[in-house]
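Take a look at this one; I'll ask things after.
Apart from one protein chain that is not included, each protein chain of the complex appears where it belongs.
Then we have chain A:
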Amino acid sequence: MSERVAVRKTYKLFIGGKFPRSESGRSYLVQSSNVSLASRKDARDAVVAARAAVKGWAGATAYNRGQILYRAAEMLEGRREQFVALGIPGDEVDAAVDRWVWYAGWADKLAQVYGGANPVAGPYFNISAPEPTGVVAVVAPERPALLGLVSVIAPAIVSGNTVVVAASATEPLAAVTLAEVLATSDLPGGVVNILTGAITETAPTLAAHMDVNAIDLTGVTDAALATDLEVKAAENLKRVLRPAPADHDWSVDPGLDRMTALLETKTVWHPKGV
């Protein structure tokens, strides 16, 4: 009896909750698989999907966002072996799940920790609360392919932002597999969009896009490219997170910075009186 022939997976982009191929029809061979080579048009389509998702996601209750993100952690845990089969160390998968759970819990605490009442000198009610900045473009770190990716996506979306992620070009399979996790986690389509391929192709489009509110350059290792992207981002005054140092340790406590960098603070005043 002959051995069973395996059914292989096609690795595609993740845009608006769907898994399309690149509109350009291109793919590239990496990690022994053909992976979609996203085009500038794919990047623009992903921004449209991300923008469409902002209203529902930012408008969802913090409790609901926390529930959905926790659900994603459950799905991630369930696919542990699949990530290991991609060559991700088991410890890294565990750390990625734990990181996701940590961020999920922040959904309904961020406003209390980062906002608050302001004791103004007058008869006014005055309160500051954080809000998501909107659509965030993210250049994910090349590696660690899973922990790095989770560490940039989760802090952006927990507060209600939506993201377009340029995934690791050299190890994209973890990103596509994470997309499958998210697609089965009740996360509304468009909240996370993932582009595989060359960041030199997608990142400049995202950095210059007038409907993107912030850009996270964490994964950009080429200093000249990082500068160019930051210059492009200035056109509509995107919030910019600069590249992480090459020796950044992704296993340490990330703190609040990644979340707070992608928040706006809104302060509301109202007179007190009878």
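FYI, a contact is a pair of C-beta atoms (placed from the backbone, for glycine too) under 8 Å apart; a residue touches a chain by one contact, two chains touch by 3 or more; residues count from 1.
Heads up, the rule we're going with is that contacts and distances are computed from a predicted model.
A.B. asks: Out of "Aldouronate transport system substrate-binding protein", "Aldehyde dehydrogenase (Acceptor)", "Peptide ABC transporter permease" or "ATP synthase subunit b", what name does the UniProt record list for the absent chain?
C.D. replies: "Aldehyde dehydrogenase (Acceptor)"
A.B. asks: Can you work out which residue in A:70, A:102 or A:124 touches the chain that's missing from view?
C.D. replies: Touches the omitted chain: A:124.
A.B. asks: Which positions on chain A touch the chain that was left off?
C.D. replies: These residues of chain A touch the chain that is not shown: 113-114, 116, 118-122, 124, 126, 128, 133, 213, 223, 226-228, 230-231, 233-237, 239-240, 255-257, 260, 264-271.
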